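Here the complex is missing one protein chain, while the rest keep their positions.
For clarity, chains are labelled A and B in written order, and residue numbers in each chain start from 1.
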Amino acid sequence: MLQADAHLYDIVGLSLRVSFLAVIWAALAGLPIGALLAVGQFPGRKTMTVIVNGLMGLPAVVVGLAVYLLLSRAGPLGEFGLLFTPTAMSIAQAILVTPLLAALTRQIIEDAWLEYAEQLHSLGTKPWQAAVTLLWDTRWSLSTVLLAGFGRAISEVGAVMIVGGNIDGVTRVMTTSIALETSKGDLPLAMGLGIILVALVLILNAVAHGIRTWAAVKFK
Amino acid sequence: MRAMFPLVLESIGFSPSGNVILKNINLRIEAGSFTVILGPNGAGKSVLMRLMHGLLTPSHGTLHWGDAPARPQAQAMLFQRPVMLRRSVLGNVMYGLQIQGVPLPDAKQRALAALESVGLLQLADRPARILSGGEQQRVALARAAALKPRILFLDEPTASLDPSAMRAIEAGIAALHAAGTTIVMVTHHLGQARRLGQNIVFLANGCIKETTPAHTFFKQPQSQAAADFLKEELP
Partner (left out) sequence: MNLIRRLLFVALIAGALPSFAADNFITVASTTSTEQSGLFNFILPIFTKDSGIQVRVVALGTGQALDMARRGDADVVFVHDQAAEEKFLAEGFGVKRFEVMYNDFILIGPKEDPAKVAGGKDITLALKKVEESKSPFVSRGDKSGTHAAELRLWKIAGIDLDKVKGPWYRDTGSGMGPALNSAAAMNAYILSDRGTWLSFKNRQNLMIVVEGDKRLFNQYGVMLVNPAKHPHVKVKAGQKFVDWVISPAGQRAIAAYKIGDDQLFFPNAKK
């Protein structure tokens, strides 16, 4: 039983690492995109907003397939040998989560922009400066956006199964373990893993709520 | 250096989506003057100020700043509700300078000096958004002053403040004017207009009804509209 626990810690630890990295990448791309969509004044802004919102509905398994084809030895990025590694899983999760972070960020920044627009224009702030200022100003709301993205990333199974290969000890994470144990018919074990995963996501949501409440009082 | 003044508005009109908000505005603001814009609600005073400051674009007419080729940078504006960023008081005052590319140590020095001049140095490290309305407006004034603007626009800056806060803001504005800053202010407070203003621009229904020196305006307004307005407003 103890040995099983050590194995379990590995799987949980890997899940957390993969999704943590994925959210960092997704944030580096998604937050600036969201902010610029909110405050920018460039042609095609409305179209891009619609596209970003639409990409939130991107089927995960399609992303998995696309990343698989990209990273396969037969594909354009094959030379890096990234297929069936945790990095590939982070890449797939990051692609899935970026539109979510961008869309949520855009909404938050747009609401803040209503309050700040005139004053920032008065001070001569350029759009990219406004984007950076607002990203920092809404940092507490954005931290909950990041947690939402993390929750989405760590819940992903289809895409990470395809690009990770569910290799024991290497790319087996909580979700792919649950899928595997279910397919082996070991439903109690699958359920146990599922409960742990749900508990993780619930804790995340509680932390997000706590941050929102604390920041609302401290900073108004 | 190119002369920024006088600010001249010629036949300015503002009609977004067909609604005529302002028409046929002709106005001249001289360097160092203190102009107060008065008028009933809905006259278009705030819109006129935003046009002058460059936050809105006129639908017709022209606007020149002396012989400067484009909108000058040396201007600032205070709004009825002060807008504070989620950072410290000092951070807020430094913000305008940082946007303009002033290096950090200089920005900090100028910001501290500006806070000192409005008497809020001791609040420098507080989160700005938990301050009272009056304190926030003083921070906004410090932020504007730190930029060393040649002209300062104020849109009903003391409307939401209690009397002592109002006096503090008025003192700050007067100090800036005394140091040479041109002031353009919208206010509903006639006592304030009488105390501070040099020229009164009276706006009603989107048109300028008269432009009169302050001491004359309150004793003997030139237009019927202004006379009616003063009769209603003053006891």
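The rule is simple: contacts are C-beta pairs under 8 Å (C-beta built on N, C-alpha and C of every residue); 3 or more make two chains touch, one makes a residue touch a chain.
What you are looking at is a predicted structure, and each value in this text was computed from that prediction instead of being measured.
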Self-check item: In the full complex, displayed partners of the excluded chain
Solution: A
Practice problem: Please pick, from A:Leu28, A:Val62, A:Leu202 or A:Ala216, the residue that touches the omitted chain in the full complex. | Solution: A:Leu28
Self-check item: Touching residues (missing chain, whole complex) on chain A
Solution: 20-21, 24-25, 27-28, 72-75, 78-79, 81, 83-87, 90, 132, 136, 165-168, 170, 180, 182-187
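Keep this in mind: only the chains that are shown with their structure count from here on.
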Quiz prompt | For the chain A and chain B complex, residues of the former touching the latter | solution = 115-116, 118-119, 121-125, 129, 133, 136-140, 218-220
Quiz prompt | List of chain B residues in touch with chain A within their complex | solution = 50, 53, 55, 73, 76-77, 79, 83, 85-87, 95-96, 99-100, 127, 129-130, 147
